[in-house]
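Of the protein chains in this complex, all but one are displayed in their positions.
And now, chain A:
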């Protein structure tokens, strides 16, 4: 009873609250309405400011549309700009009311001040309203031919906006032609905006073939680029990315004229130039030129690493791609990629990837020393990657393996929990890569048996026990301890490793291992809840009792060499990303098909059909490392030719 009463009261209160709030909100808008119609200029101005302030924080002030518009006809440039802004915001929702503003726009487009002419034409384009289009045509035509370049550069951009609204109309009215003509304008800002506008239109409607770069215009643009502001330079460079040189001579010529761009202070000018050089180099055959291009590319790329962290990040992601095209390009510059203590973690990860990539046999030593420092840092994930890198270097270069083992042994001494786990797994991998080489390190490794807690570390170490039992004095004790705690062990991978190692030990030293192996198999078959583990134990048991020689052949079979996980992009994707260097796709290192929505799709909402759009950047590289580590761990533990546990059941069938 009481509860119900309270419930109704609460409900009532909520209704009241909503009403009060609505009244308040209405109150503010009502007040603004009065103010906007005030007879005093200053008060009207203040009211417009408040309207925009409210709009900015997301309050709905669309109800004031007509009142705001009344103030549009003003001499005050600030008010004018604010009202234009208001229009841009609400034009879409109230297209019929926009017509009320048209008169002022058209009048402004003929103002004596070029700033106001440009403002009018720019804003009209931003309204995205079909109705405006008819009124826009005349002013736009005039502005495209305006005497003032500031107005022209704005008008050129406006054509792209009109084209987006109605491509047909833009072409029929000769606007597109006007933009093409603007490519030869005397002012470089008009030229570069024309380039941008044409590229935009091409992109909106490729079938209309709005623009194709001709050799003559390429030459003209390359001259104009010298005088352009940085953004104009980028626009021209972007346009050149879609151009295919007609012959070798032209490609050489373009590349040579592009080289000075590498000296520009804007990193995007630099990176886009590098993109073009890489794209055009397939047309160039002269080896001396190619070598010159490569040489010129290096310093600016390195300098990008002294920029702000965000720029560094994009640069590093792109350098990663460039290196897959030119693996040796930066090998002399390895030191600039060393991590700084205060680098953001995302920069550190990228540096680490690049370091491993550019390392060659000659500089493994300093890099291993450096990686050792990273492995002592606090961020567990970074430490994990650093240790992965150490094992990768060792597996890649035999000459680095000795040093790598020394570094790993040194890291063991830190006794830091997560370091020891990764080090054990990494060391086991190196042992497996170079059979019979680093057996002296095995006893040290085994001293850390108690520290191995993580499944991937523990299964690796147990694998070492079985594989190298002849080199470990107390192997019997160690294995017995493992078997004693077999049931408490939670990870099936580790349990499998224990069975395997026990069997291996028995086959190698039947006398010492007899009791031990029986104990292991008994525990596994009788007490273990996991069917996979039980099955594996049964298989070994039957195999050994049925045919000891077959068992020997299976258990001690030669294992395939450890192979490095391939971290390179597929050739097709690499090709695509090189031609999109600097773009979002090359930062994410995935094809634009995977994250760019079609023009018809609504951005900002999940795609219904597939989950591609929700894929996160970095999925491709980062986590793959971690996953592969555990895979290899259990694969090793299996001690079979197969590398995954999924392959095991087939064995049963073959018997």
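One rule holds in what follows: a contact is a pair of C-beta atoms (placed from the backbone, for glycine too) under 8 Å apart; a residue touches a chain by one contact, two chains touch by 3 or more; residues count from 1.
As a working rule, contacts and distances are computed from a predicted model.
A single chain of the complex does not appear, and UniProt lists its protein name as "AP-1 adaptor complex mu subunit Apm1", one of "DNA-directed RNA polymerase subunit", "AP-1 adaptor complex mu subunit Apm1", "3'-5'-exoribonuclease" or "Protein YIPF3". The chain omitted from view is touched by exactly one of A:138, A:230, A:247 or A:484, namely A:230. The residue touching the chain not shown here, chosen from A:77, A:291 or A:487, is A:77. Note that of A:283, A:338, A:434 or A:538, the residue touching the chain absent from this view is A:338. The chain omitted from view is touched by exactly one of A:71, A:104 or A:188, namely A:188. Only one of A:167, A:213 or A:259 touches the chain withheld from this view, namely A:259. What chain A contributes to its contact with the hidden chain is residues 45, 49, 52-53, 56-58, 75-78, 81-82, 85, 88-89, 92, 113-116, 118-119, 122, 125-126, 128, 148-150, 153-154, 157, 160-161, 187-189, 193, 196, 200, 203, 226-227, 229-231, 234-235, 238, 257, 259-261, 263-268, 270-272, 299-300, 302-303, 306, 308-311, 313-315, 318, 333, 335-336, 338, 340-342, 344-346, 366, 369-370, 373, 376-379, 414, 416, 419, 580, 582-588, 592, 595-597, 601-607, 613-618.
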